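Removed: one protein chain of the complex. Kept in place: all other protein chains.
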Amino acid sequence: MRSFHLEIRISPRPGLLNPEGNAVQHALESLGYDSVKDVRVGKTFYVQLSAADEDAARTLAEDMSRRLLANPVTEDFRIEVSELAEVPA
Amino acid sequence: MRSFHLEIRISPRPGLLNPEGNAVQHALESLGYDSVKDVRVGKTFYVQLSAADEDAARTLAEDMSRRLLANPVTEDFRIEVSELAEVPA
Amino acid sequence: MTSTLDAQPARHGTAAEPRPGDPEITPELVSEHGLSTDEYEQIVRTLGRTPTYAELGVFSAMWSEHCGYKNSKRLLRLLPTEAPWVIQGPGENAGVIDAGDGYALAFKIESHNHPSAVEPYQGAATGVGGILRDIFTMGARPIAVLDSLRFGDLDSGRVRYLFDGVVRGVGDYGNCVGIPNIGGEVHFDRGYEGNPIVNAMCLGLMKRDDLILGEASGVGNPLMAVGARTGRDGIHGATFASEELSEDSQHSRPQVQIGDPFTEKLLLEASLELIKSGHIVGIQDMGAAGITSSASEMAGRAGSGVEIDTAKVPVREPGMTPYEILLSESQERMLVVAKAGHEGHVEAILNKWELEAAVIGAVTDDGMFRVREGDRVVAEIPALPLTDGCPTYEREGIESDEVRALRERDLGHVLRDGDLSDALLDLLDSPNIGSKRWIYDQYDSTVRASTVAEPGGDAGIVRIRGTNRAIAATTDCNGRYTYLEPRVGAMIAVAEAARNLACVGASPVAITNNLNFGNPERPHIYFQLREAVLGMAEACGVFETPVTGGNVSLYNETDGAAIYPTPVIGMVGLIADVSHVTGSGFRAVGDAIVLFGECADELGGSEYLYRATGEVAGAPPRVDLLAERALQRLLLDLGRQGLLHSAHDCSEGGLAVALAESAIAGTEGRFGCDVSLDDELPGTALLFSETQGRVVVTVEPARLDLVLEAAGAHGVPAKRIGTVERAGHGLKIRSPRAEVSVSLEAAARQYFSAIPRRMEQNVSVDRAATSPPT
Partner (left out) sequence: MRVAVVTFPGSNCDHDGYHAFKLVGADTRFLWHRETDLSDTDAVLLPGGFSYGDYLRSGAIARFSPVMEAVVAFARAGGPVLGICNGFQILCEAGLLPGTLLRNESRRFRAHDVWIRVERSDTPFTLAYEAGRVLRVPIAHADGNYFADSDTLARIEDRGQVVFRYTDPDGNPDPAYNPNGAQNRIAGIVSEQGNVLGMMPHPERAVESVHSSTDGLGVFQSLVTSLQPVP
């Protein structure tokens, strides 16, 4: 088994209201960051797991995103996988 | 001015309690994902802004993360910058 | 089935052009819009031509059950709506009654069942948002929220996921806006497995003179969109809410609406300031069917016309079509009719609250609901036929044989005598009976610093600051009773609500109601609907609690299985002097325990039956409305004289549970009790029948005679049945055929862990384990 680090980024589905993003955008504007055009806020899960290979790790990640981490009604997700340096068992 | 897309990832500082990550990890375990070793949860800001160049965009992003987006007591941040295809004015 | 309202020919031929890119109007498209062939023909006659795509969308929304009350309008006319204290009856955004001292109280209940079935958190949250807007558009400041919820059995993971999401949604929204939650109810029963019910009620207070109505009057006055921008969310929500759910609903659902309670709070403050400012003549929430329903209803009420330019509506996304803009159900938006020339003032008020306002049209005098997109007219519909011309149906109602058989079933098999301690402990562990603290601890119930009675008692109470007055409210309905015998069930719902109010010391004055039913096109369902309305009408007549408004949510069915018919009653009561409030918990050792009303063998539809056998069967308890009225008057009398230490009504779980609740759930610490009854009824029937018209009160022994005399004078059966004891004594109940002896710790453990222990599991797992594959 090898060890992987996953970053699963959950973002609000385009077209849906993102109140938190709006609030942050306004706050940034009033702080003088007037070049900001749009802000959306999502979650990221940093997961460590073991799997046979990268493909297996990715499949697991997709599976758990679909089932648990992302709300299928309101959110999309994206996955990045990187292998961790081997730790001797 | 050029347009940039920023992803600013805020994560709980390692070593701090991470109740949400723990809860997700338990949830994953009870769903049978027993190869999961660790889960941490953070926020991600997807920001669009205009700036003279990539460095300027990154500096802005660092500035606003430090001032507003990250909690200096408990959180770290990481920034990714990518340029957006030019949109004719 | 008969359809009313002959088509009214267009007064002058209306003109609207199709927009390039619009789909062709085909029979399939018409049917996708939930319109029948007859209804479509009526539309053609009304317009004198084929509707444009935008017009089809507009009719589809306005003539949906949700907006048009197609199947319920005729029944609703049977309800009593008048009393000297009613200021505004049905038809407006909310009903309004006189609350004394120059105050008026606006209140209403609203459902968000379908959205909550798809996305429980946002569905419930936006449900609360919508009902708050209905209240503050009347000029009233929201002062309390209640929520009435129904779910399947908590053994199901999907149900736990829905329950958890709904409670968080109700809580987060109300907490953020800062409106205390003062009560509600929740029932779990397999009858709600696929279709949770989420009804939210709001009460608002205003000075009588601040009342404002949703009317678009004054030709030339500008229409302004205020608050949040319009996005593509919830397009066709009203039509969706008027369909049965199916496997497909998960996919064919409209874009869900996301609530933003922060914007709502700003909109609330801005709207109240606008109404006081004198710069506007009318205001209305853009709720179901969005701009379409708010604009056409405002025109309909004023008998005027309106013209809107969709190009002027502030949108969240580029490229939205008139169809989308007209039907969007984006939240936290209002339509305002300003006084001509005052637009700038309106904008300034909105800007102060960091919100936007834009002129999107004007009031006209031609009776038309006209929509332009720049120069092109995309819809032109006579406003009255659109709002009031929705065809209404009176359908055939037939009682289902299956239900009749259930009702007639003999329940002899659950009659037991002897030691029933375990049966009581088991009932206390039912999530239908156990403490609801797990829910209401997630709700801020003390914000506004005016809450007199938080959730946990028979009714919630908020005082009117600066006066001695207070307002009480409760929601009630037992769907099992209504299922088994709809008319009786509805009467009981009204009676229980009134009894709950009388217990705390409030005179019942009016109701709002939410009719949650299945598909009315099915005769068995229409029967339930009609019977329930008749029962409600009769009870409201006897109690002089007119109906000032409500909501209808039909088609609560999944794959052909309907929910229990659930006519939720939201009742309000007035308290002239807040020092007369009575709680439901025992207060002092040595107090006499008195039972008002009489016990009977009526286990039909009871929680005991459901727990013991899994059945929902038998005849529901009988209800004697005149006896109920006498009981209410007695309680109010005694409360005013300060003779009662506690009062608690017997409902689910019967007498034994009522005694246990008064012992363990009181705020003044826990007490035991020693009760002995001389009734010869079978043990389970005596202890657990949900016989109506009964209240357990406690009084100082020295005042016992006064109380019994008063009961006699009101014609209410009353007898002393026991004494409040120290906690160490435990709960002891004895009768010729039954005996209960449990420790207080055991009872409290069961009662307080019933819901939390079932919700301990990680509920996100529940969604994952049960959500349909994507």
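For reference, chains read A, B and C in written order, and residue numbers begin at 1 within each chain.
Everything below uses one rule, namely that contacts are C-beta pairs under 8 Å (C-beta built on N, C-alpha and C of every residue); 3 or more make two chains touch, one makes a residue touch a chain.
Computed from a prediction, not measured in an experiment: that's the story for all the values here.
Visitor: With touch as defined up top, name the shown chains that contact the chain not shown.
Guide: The undisplayed chain, in the complete complex, is in contact with A, B, C.
Visitor: Just name the one of C:P23, C:G178 or C:P701 that touches the chain not displayed here.
Guide: Missing-chain contact among the listed residues: C:G178.
Visitor: Check each of C:I25, C:V578 or C:L644 against the chain that is not shown and name the one that touches it.
Guide: Considering all chains, including the one not shown, the answer is C:V578.
Visitor: In the complete assembly, which of C:R49, C:R208, C:K265 or C:R409 touches the absent chain?
Guide: Candidates C:R49, C:R208, C:K265 or C:R409; residue touching the omitted chain: C:K265.
Visitor: Under the stated touch rule, tell me which residues of chain A contact the chain that is not displayed.
Guide: Residues 19-20, 23-24, 27, 30-31, 41 of chain A touch the chain that is not shown.
Visitor: Considering the whole complex, not just the chains shown, which residues of chain B touch the missing one?
Guide: Within chain B, the residues touching the omitted chain are 16-17, 19-20, 23, 68-69, 71, 73-74.
Visitor: Touching the absent chain: which residues on chain C qualify?
Guide: For chain C, the residues touching the absent chain are 168, 171-172, 175-178, 260-263, 265-266, 353-354, 437, 440-452, 454, 463, 465, 578, 667.
Keep in mind that, in the parts below, only the chains that are shown with their structure count from here on.
Visitor: Could you grab the centroid distance between chain A and chain B? Build each centroid from C-alpha atoms only and quote it in angstrom.
Guide: Roughly 9 Å separates the two chain centres.
Visitor: Distance between chain B and chain C based on Cα centroids, please, to the nearest Å.
Guide: A distance of 41 Å separates the two centres.
Visitor: Of all residues in chain A, which are in touch with two or more distinct other chains?
Guide: Residues 67-68.
Visitor: At which residue positions does chain C touch at least two other chains?
Guide: Answer for chain C, listing residues that touch two or more other chains: 764-765, 768.
Visitor: In the complex, go through chain A and note every residue touching chain B.
Guide: My answer: residues 1, 3, 9, 11, 21, 24, 27-28, 31, 33, 35-51, 60, 64, 67-69.
Visitor: Taking the complex as given, what residues does chain C use to touch chain A?
Guide: For this pair, the touching residues of chain C are 118-119, 122, 228, 231-233, 253, 255-260, 262-263, 316-317, 330-331, 354, 764-765, 767-768, 771, 774.
Visitor: Note which residues of chain A are touching chain C in the complex, please.
Guide: 15-19, 22-23, 26, 66-68, 71-74
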